[in-house]
Structures are given as structure tokens and as C-alpha cells.
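First the structure, then my questions, so here it is.
Yeah, one chain of the complex is gone here, protein chain that is, but the others are all in their spots.
Chain nomenclature is as follows: A and B, assigned in order of appearance, with residue numbering initiated at 1 for each chain independently.
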Amino acid sequence: MTGQITERVWERPLIAAGRIFLWGSVCFWLIFVLAPVLVTVVSSFTAAEFLTFPPKGFSLRWYFRVMELDWFLTSMQTSLIVAAVSTLIATIFAVLAARVLTRHRFRAKGAFEILMLSPLIIPGVVFGFAFFNVVLQFRMEGWNLLNLFVAHSVVTIPLMLRPIWSSMAGTDLSLEEAAQCLGATPWVTFWKITFPMILPGIVAGAIIAFTFSFNDITIAIFLVGPGTQTLPVQLMSQIEYTPDASPAAITSIIIFFTLILFFIIDRTVGMDVFAQK
Amino acid sequence: MSAGAKRETYIIGAPASVWLIVLLVIPCLYLLFQSLTPLSGSGLSLENYANLIESSTFQKALRRSVIVSIWVTILTVLAGYPIALVASRASSRTRTIVMVIVIFPFLLSAVVRAYGWTVILGENGVVNDFLVGIGLIDEPLKLIQNTFAIVVGETHVLLPYMVLSLLTVIQRIDRNLEAAAMSLGASPPVIFFKVVVPLTLPGLLTGMLLVFSLSMTAFATPFLLGGPRSPILTVLMYQYAYTLFDWSKATAVAGVLLILGLGFVILHRFVSRRLMRDAEAKS
Partner (left out) sequence: MAEVKLTGLSKLYGDFAAASNVSFDVESGSFLSLLGPSGCGKTTTLRMIIGFEEPSAGDIFIDGERINNVKPWLRDLGVVFQNYALFPYMTVAENVAFGLKRRGMAPAEIKHRTSEFLELVGLPGKEDRFPRQLSGGQQQRVALARALVIEPRVLLLDEPLSNLDAKLRAEMRFELKRIQSETGVTSIFVTHDQEEALTLSDRIVVMNQGEVITVGNPKEIWEKPTSAFVADFLGVENIFAPDSFESGAVNIGGNRFAAEHDGQNDRLVGLRSTDIEISETGASGFAGRVRQSSYRGAINTYVVDVPGISRPLYVSTASDLPIGSDVVLKPREGAILILEPDMEITAA
């Protein structure tokens, strides 16, 4: 008969140590994750002339200062417009692609899917360069806004595709059939029946795409020009000349809006929207 | 499949396909084409690539990319496992909080993150102020605008990928297996190393592959945190294109990156499919 398992002398402290190590490392890494964000936000409230951490005093002066900065307001506006337009364009393409992928059977489906996901396969910086290269060939490097609209709408298609696709796959075909029997043409059926049902997916995808476009540097850096700067790119160059806390204030404003976006995603669609391929 | 329905498929599928082919596939092909047509104009050749591979700048940059990516992968594993373990066992509320914290930086722009790290790692930053303040060092350490900062920054960005990869596999482990191990006398550390780790190996490997490939092809964070003097591969490409206007070198690096990117995706698909099959065969 095999004997009882006897606890070895070193086992209990080892388990305790292991547990401490586990929770300790979790805390360490969570602090690591939050550190840049917290430090930036906290130091943006400094009353001093220069950025320090911990901040000296408490003041909102930098936030007021930021509102007067022309470059901040114009580049913010540009970023918002680019994000909105490119998301809109990408939505149309993503909805059409999702439709084909869910409702149609055809041999080239695998290839089609790969094509739709191709912007994720190609390194962003390579696409930025390749696109810029073509733009140069056509001497359109001055058409910054247009280039940004188009380039961003390309890379955000796969980002939008997944939530819309899963939303559409979950809808019931018989509802569309019922609508058609009642006299609704395919066009009417789509808008009155299908669209309301895939709206959550579209909203989730749009938020992801909008955020991506707004935050993008990798592609924007190739396509911006003298009159047209997006916020991240502009911020990047301004930071070098700005030892005060205004970049921190700007950054905090962006963080704040991102948090709000986060809550919207959580309340509407839930976090599974970030699941990997 | 009726003819009408097939036509409908083409009509609906065409817009997105055309958009992507014209604006993504063709520009990339054109880039490759340019990389294969050196300025010494004799038609297609690999001359650009040959020149590139011989240049020490390229070799250094490649080495840097690989080293950075290896470090990042190791660190994300060290960070990812504890977080994923705790998250998987915790109550749903705690898990959500942890996930929110981990994913949050993901939603921020690279500039925002890089600025935060600069504040922390810079010459007058938090770390240096602290170390000098307590007298540990006299001169501030150079923690920014170098490879170290890139590793820190990339680990920060890519951590969510690793956590999610691990979380998925850990959650799929049959709790009965752990219960069985425990009933047989295994203590928690033993269970972790002898039960959890082997079962999560597929997820770990695909996660590592994912993080490594993302790190190799990342641009924004390395650009902002690494110095111009020690570029990694992607930043090197940018420098050749935008700063030095050396199109031959730039397109060649682009070609290399393209092949790397494609190679990683194929490898990833292959590995994950193989591992899934193995995992199913064992269960």
C-alpha cells in the first residue's frame, strides 16, 4: 500500500512564497501598465513652469494654455475629420464584405477573406511607405487630406470587419425572408430589417476604426503635409520644443476621451470585441 | 448556385475587393517592383537587396530588431502568465478590472504612451530624479532614446496580446484536471508547472510568435523612444525614405519587412493549426 503523502518541510513556505511572488508580480506589472498614464495625468496639473514629477502645486493653467494653442486645435480638428471620414468609408466596405462572407457561398471565399484581412498582415509602416510611394508617383503628395482619408479607410476595413461580421452571422435569415414575402425589396429589407440588427456590430467597429485612425502615427507620418497635420504627428514634433506641461495636458485630454470611449464600448457591445483572430 | 445569385455575390463583393486591391495590393507590389529595379538600370535584379544585406547599418538594425523582440517576448511572458492566471481565477468583477487596466494602453496613441515613458525614463524623469535623489547615482542614467526604452515601450504595448492569448487557453483548462492533481497531492506551484504550463503551451507559443512578429514590424513606439542613432529595421526604412531619400535602400528594407510580415503570418497560421490539432488529439 502506498503511503500517505507527507508534506515536506520546505513546501509550505514555498507555496506561500509562490503566492506572494504571483500577486507581487501582478501588482508590479499592473503598475507598469498604468505608470505612463498616471504620471502624465498627474503631472499635467502642475503649477510650475516646467514639467516635473511629482508636480509642484496644483493648477489647471496648462489646460487653459492648451486651449489657446493654434496647432493643437487645428490638428485635433484634422484628426477628427480624417477619423470620421475614413471610418465612414470603411463601414460601407466592411458591411458589404461581411454580407458576402455570411450569406454567400463561393469558391474564392477563402481568398476573399484573406484579401479583406490583408492590411493586418502587411506591416503598417510598409503600407504607409508603399502608399506614399504611389502618391508621389502621381504627384499627389499635396493632397494630404484625401490621402489620409483613403489610406486610413484601407487599414480600418479589417478592424471593422470582425465585429460586423459576427453581428451579421448572428442574425436570422428567416427574418429577411419574411420581409421579402411581405413585399420588401432587398434594399428595403436591408435597411429596415438587417441594419437595425447589425447596428451594435457597426457601432463597435466604428469606434475601433475611429480610435485607430485618430491615434495613428505610422501611416500619417508619411502622408501629412505643411498645412495638414494630425494631432499625434503634430504633438510628436511639438514635444521636442516644449519643456512645459502643456503636452501633458493635451495627452491627459486625449486619455480622458479614450476612457469615455472605453465605457461606451463596455456598455454597448462588451469587451469580447477585442478577441484575437 | 444559380447564375443570378453568383452575379449578386460579385456585385456585393466587388467594391471592397477593388478598394483593397487598388490601394493596398498594387502599391505593395509596386514597391516590390521598385526594390527589384536598381538605379543602375538594368532591369530586374536583386542588387538593392545585395547592397542592403552587406551594409553594416542594416545588419546592426536587424540585430537590434531581433534582440529587442526577444526581450519583449520574454518580458511579456513573465508579465502575462501571472496576470492571466490571476485574471482567470478571480471573480468576474476583478477579472474585468484587470482586463480594463491591461487593455487600456492599447487604446492610446503611441505618442501618448511614449510621452509618458519619457516623463518617467527621461534625464530629468521620475526614475532618474529618484535614483539621484536617494544618492544611488551621481549622473542620470540614459534610459531614453535607446534600445532599453524601446523594449520597455513595446512590452507595454504588446502585453495585452500575450495576456489575451494566455487567458483564452488557461480558461479552457478543465478544472477537473487541477482538482485531480490536487487530490493526488500536488501543491499549487506543482500544479502550475506540471499541469497548467503544459496545457497552455499551445497558447503560449502562438502568443510568443504573435508578440515577436508584432515587435519586429512595429514602428511608432520604436520611432519615438529609440534614438535616431540606433534604429531598428522599421525605423531604418523610414530614415532611408524620408531623411536620406535613398530609395534603393528604403524599398529594399520594405521588401525585407514585407517578407518578414508575410512569413510570420504564415508561420503563425501553421503553428496554431498544428498545435490545435495536437491539443485535440491529446484530449
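Just so we're on the same page, a residue touches a chain if its C-beta (ideal position, glycine included) is under 8 Å from a C-beta of that chain, and two chains touch if they have at least 3 such contacts.
None of these values were measured; they are calculated from a predicted model.
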{"item": "Residue in contact with the excluded chain [from A:Glu11, A:Asp172 or A:Asp266]", "value": "A:Asp172"}
{"item": "Contact residue for the chain not shown (choose from A:Leu115, A:Ile193 or A:Ile265)", "value": "A:Ile193"}
{"item": "In subunit A, positions touching the absent partner", "value": "172, 174-175, 177-186, 188-189, 192-193, 196-197"}
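The criterion applied here is as follows: only the chains that are shown with their structure count from here on.
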{"item": "Distance from the mean Cα position of subunit B to that of subunit A, given in whole angstrom", "value": "16"}
{"item": "Of subunit B, residues touching subunit A in the complex", "value": "1, 5-6, 8-9, 12-13, 15-17, 19-21, 23-28, 30-31, 34, 78-79, 82-83, 85-86, 96, 98-113, 115-120, 124-126, 129, 156, 159-161, 164-165, 168, 185, 187-189, 192, 210, 217, 219-220, 223-224, 234, 237-238, 241-242, 250-251, 254, 257-258, 260-262, 265"}
{"item": "Subunit B contact footprint on subunit A (complex, rising order)", "value": "5, 11, 14-15, 18-19, 22-23, 25-26, 29-30, 32-37, 39-40, 43, 51-53, 92-94, 96-97, 99-100, 104-106, 112, 115-116, 118-119, 121-134, 137, 150-151, 153-154, 157, 211, 214-218, 221-222, 232, 235-236, 239, 247-248, 251, 254-255, 258-259, 261-262, 266, 271, 274-276"}
